[in-house]
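Missing here is one protein chain; the remaining ones are kept as they sit in the complex.
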Amino acid sequence: GGGDDGDGGDGLIVGFAQVGAESAWRTANTDSVKAAAEADDRIAELKFVDGQQEQDRQIEAVRNFITQQVDVIVLAPVVETGWTDVLQEAEDAGIPVVLADRGVEAADEDLYVTRLGSDFTEEGRKAGQWTVETFADDADGTRILELQGTTGSAPANDRKTGFFEVLDAEGLDYELVDSQSGDFTAENGKSVMETFVTTHGLDGIDLLYAHNDEMGLGAIQAIEEAGFEPGVDIQIIIVDGSAAGFQAGVDGKLNYIVECNPAFGAQLMDVVVQVEAGESVEKFTPVEEGVFTADQFEAELPNRQF
Amino acid sequence: MSTVQLTERPARSTLFDGLSRYLPISVTVALLVALYLGGVANYPNFGNSQVVAKLFIDNAPLLVIAVGMTFVILSGGIDLSVGSVMAFSTMACAWLTVDAGIAAPVALVLVLAFGTGWGLFIGAVIHRFEVQPFIATLVGLFLFRGLTLQISDTDVSMREIGFFQWGMTHVDFGNVREGGFWLPYLSFVAIAVVIIAFAVLHYTRFGRSVYAVGGSESSALLMGLAVARTKIGVYAVSGFCAALAGVLAAFATKSANPLANVGAELDAIAAVVIGGTLLTGGAGFVLGTLAGVLVWGLLNTLIAFQGNLSSWWARIAMGVLLLAFILLQRVLARSGEKRRA
Amino acid sequence: MPDIVQMTGIRKDFTGVRALDGVDFTLKAGEIHAVMGENGAGKSTLIKVLTGVHAPDAGRILLDGRPVRFHSPAGAQAAGISTVYQEVNLTDNLSVAENLFAGREPRLGPFINFRAMRRKAKALLDDIGIDLNVAAPLSSYSIAMQQLVAISRAVDIKAKVLILDEPTSSLDRDEVAVLLGVMRRLAAEGVAMVFISHFLDQVYEIADRMTVLRNGRLIGSWDTADLGENALIGHMLGREAAELEQIERVAAAHHVEDETPLAEAKGLGRKGSIAPFDLAIRRGEVVGLAGLLGSGRTETARLLAGADRADAGTLEFDGKRLTGHNPRTAAARGIAFCPENRKTEGLVGDLTVGENMILAMQAARGWARSVPPARRERLVAEFIAKLGIRPADPDMPVKNLSGGNQQKVLLARWLLIEPRLLILDEPTRGIDVGAKADIQRLVAELSAEGMSVLFVSAELDEVTRLSDRIAVLRDRELIDVLETESERTHERIVDTIVARGGHE
Partner (left out) sequence: MSSNGNGGRAALTAGLARVRRSAYLKRLMWPLLVLAALIVVNIAVTGFDFILPSVNDGRLGGAFVNILRRSAPLLLIALGMTLVIATKGIDLSVGAVYAIGAALACQMIMESGNQSSLGLVLTAVALALAVTALIGAWNGVMVARFGIQPIVATLIFMIAGRGIAQLITGGQIPTVDGSSPYTRLGRGAILTVPVPIVIAVAVLVLLALLTRRTALGMLLESVGGNPEASRLAGIRSKGITVLAYLVCGLCAGLAGLIGSANLASADANNGGLWIELDAILAVVIGGTSLLGGRFFLLGTTVGVAIIGTLDDTIINVGLSSQWQFTAKALVVFAVALLQSARFRAWILGPFTRGPSAEAPPETDEPKEVAAP
């Protein structure tokens, strides 16, 4: 290879089919990828297409990349299934595909070169692990509220699965008091939490597990407005770890953050270049992601990029 | 026999009588071509014939629901349920074949029958109980999204079902690597739907009564036309098309996703209206809808080829392009009318 | 003769109105049966009950001796009853031919045979005596032509019962003659016909029997020969014949003193609709527009009213040249315009009678200055009484009024603003004899008080009787203005039109 058919001089032309711009996390992810491509001399041009959370549009984008004869296609698939044909088309056209963030179903493993990203189930497990540790001695059983992400979306499904997998496996005595979708937004997170508060009250509720920052932050407001103290009257876990989330942590309003790191742009560019050069790469490269407890929030806050 | 012969010239000059109603659509098509040529001039590889073919691949399901929507809108109604019915149909294909183990062709027939049945039902509600179409079909939008999620809240793969390989089987036109292009079978299905819809709308009694009902429902009733059959019929057509689009989506991806096609009804309505069909009913063409879908797809392609727009600039660009298109369409059609007056 | 249709004890209630109250009606084979009555008497409702548009609240309907109950006009049509309803009920987005054959198109397999359809349409219209481009959209023809198309459609259905609800309301003499000819021919073929019209001469010319309704009740049925005109009017209006004497005599005898024109068009025209023309309307003068169907009377009226934009010439009003003439500025200057198509251009069906009446006045005042409720109620009540609008309920949605009453509401809207120039396009269409006389008298009175009126009517009698001067149009061109009294006769107008004909 080597960008011989690209017309942008000596660098690579990379097509990036992003999921959308549905959350701050996603925007940070896009920014990271774009900035890394910009800074990287080996990349001549990054063609970016926003799929607006629809698989159809992403498929269309990949086809467009194929017609444009880019060197490498980066795909952040919105769902796992249904990519076989378009990935096959890319392969037929001799264009390697790198998956970013989310994955595709196992049967399509041969059709992409590598995947770089987070493991949502693992994130759920991390949250579950902390819960098991924290509430191990809770005599009267742990009563949990859950704010799910958009019903039917992969992060929502996986973060739920991973979480309860650990709770069940570790034999924690818990009760899921209620679990509703907050659509990953602060608005719905807040309004669902308000209803939780009026329906169930907060007395006796031990933990709120929010599938992302925004819903968690919305819920915190609802808890405060109902006259309770978030983080104290009820413990709170959020996933993602934006600056705003960490700030809330520093203010003592939440107790545990499972990071989902969007800033893997530079890492991605390295992979892209390797792939184009035909070097062998691991099938899955996890993005470095941490977990943070209350005592780490303050120190981590300045490192947050989004 | 009377001796007097009464005569009147139509207000519009006769030469253009037949043609005048084709003016908006001609303008649309001309602008479509201009849009395409603009793309060719500005972007390398845009002239690749696969760019055009691709419009018929990626937009095949949209085209099908838009055709169904054309029937409904022409009759003076609207169908907001198509996006959800489509997603539900894809999911139902997956559920019937993967989980229930029903033979794929049978499942396919069941799904199409169900979509048609839903259309019949909601059409009957709209007609019999005089419920506003907007609200009745909005019920469908919620209902089928809910049912889809209840079947499965995760995506389901149908790749094991050999039958669904059929849809993406190619037909190559010329050598694909050297300027030729390919089209999958499902594109042919979509194109066939357009052709059949065209024939039905323009050359059958049902089609003409769709126009009549859209022109004036009370007049159509007083003229003794089968208004009930027509009104219920258009929703059945739309339901069938939505189900068919769902099946095409199943062919296209061999997977079902409970959150697919959110807002597809708006895309379809937009395509129909851009194609020159009046939302008030009674005026428009199914070929206009085809043009509308192509405009929609082409605008997306242009933005993809531009490739350096952020998410928000892409949306703004789409809005601006659409605006320019609609204004031009409007201005050209108007001045055309004036010139002939 | 056997009874084809027999309706007994028909009752129909609408919210707040009993439109029909125990009406009996019998139609015999081969007869032409006129249903007579004032506006709102229930004639159209009777027809609609018969043909399945409305379900009766009580009563029986026998067709050929068998009880029937139609649920839609399609059912009635299938049973052999073909109807032309009062308002033109065709779909004007379709072509003439399609309208003629909608629902019964000639087909080739499953597909419509358009060529055959056009040929048949042409033949049908030829047969009746109309020459149109059958492929053109119906909307490109005038209301009168549309009405003829509707009639042709009904005739062609070859039913045993043909119902014509005010088919002649927008037709002029020639067309009426054509229609009556067709009716005679059908009667000879044994078709039974119901004929509704407010033109007594037509009724007397064609009908064998008459049934009179008043206020939703049956007054009686008579053979035409047994019922004199005055007696008929007396039955219809429920007043003594003597009272009605003056109806025929309208005070047209007044003089225009002021010679300065209030409105003067110079070379005013619009491409494709009316050739440039000169016309002056003086203060207190009634100017009539006469001409055949499609001759451009409506277009002339619309240009003067500012409803359409002129593309040639000038219009002066009160000595000032009007620029940017449109309905709003026109109304502000005191130019009122009652359009010919009240359903689509005149009334807002969902609004109440009162709201429709107040509309122009309110438009002139702007939205912020609402007409005070007390004043509004007083004005509305006054004009309801003055024009005899029935039911006299200002809160009734106007779409529920009978056709004639709707016309009066429209007229009231403009009289409310006390205009200086009143442009009336077919104001007496579909109005009963009493109301017609009322309106004619009103026009005469208004002009006597100094209001100028431009009067368009298909009825030459009416035009000649009311007008001080008559402009004659032909082929969308103003060809002559008849000034002196001796000139303003029926014959003279017809001569003028024919003289300019030449070809044909």
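General observations
So that you can tell them apart, the chains are marked A, B and C in the order they are listed, and the count of residues begins at 1 in each.
FYI, contacts are C-beta pairs under 8 Å (C-beta built on N, C-alpha and C of every residue); 3 or more make two chains touch, one makes a residue touch a chain.
Note that the structure is a prediction, hence the values are computed from the model and not measured.
Considering the complete complex, the chain that is not shown touches A, B, C. Checked against the hidden chain, the listed residues A:Ser32, A:Gln68, A:Thr121 or A:Ser181 yield one contact partner: A:Ser181. Touching the chain that is not shown, out of C:Asn400, C:Ser467 or C:Thr496: C:Asn400 (per the contact rule at the top).
Across C:Pro167, C:Gly234 or C:Pro339, the single residue that touches the chain missing here is C:Pro339.
The chain that is not drawn here is touched, among residues B:Pro44, B:Pro105 or B:Gly146, by B:Gly146. Residues 13-16, 55-58, 215, 238, 305, 307, 327-328, 330-332, 337, 339, 344-352, 355, 358-360, 362-371, 373, 381, 388, 390, 392-397, 399-400, 413 of chain C touch the missing chain (whole complex, contact as defined above). Touch with the hidden chain on the side of chain B covers residues 80, 125, 128-132, 134-136, 138-143, 145-147, 149-150, 153, 266, 269-270, 273-274, 278-279, 310-320, 322-323, 326-327, 330. Where chain A meets the missing chain, the touching residues are 20-24, 27, 30-31, 148, 151, 178-181, 183-187, 190-192, 194-196, 198-199, 214, 217-218, 221, 225-227, 244, 306.
Just so we're on the same page, only the chains that are shown with their structure count from here on.
Measuring from the average of all protein CA coordinates, the nearest chain centre is that of B. As a whole-number value, the distance joining the C-alpha centres of chain B and chain C reads 42 Å. Remark: chain A and chain B have CA centroids separated by 35 Å (rounded to whole angstrom). Shared interface positions of chain C, i.e. residues touching 2 or more other chains, are not present.
Among the residues of chain B, none is found touching two or more other chains. Within the complex formed with chain B, the chain A residues making contact are 7, 15, 18, 20-21, 27, 30, 45-50, 53-57, 59-61, 63-64, 67-69, 79-85, 105, 107, 150-154, 157. The touching residues of chain B, when paired with chain A in their complex, are 43-45, 48, 50-51, 54, 57-58, 61, 149, 153-157, 159, 168, 249, 252-262, 297, 300-301, 303-305, 307-312, 314-315. Every residue of chain B that touches chain C in the complex is listed here, in rising order: 1-14, 17-18, 21, 199, 203-205, 208-209, 211-212, 214-216, 218-228, 282-283, 341.
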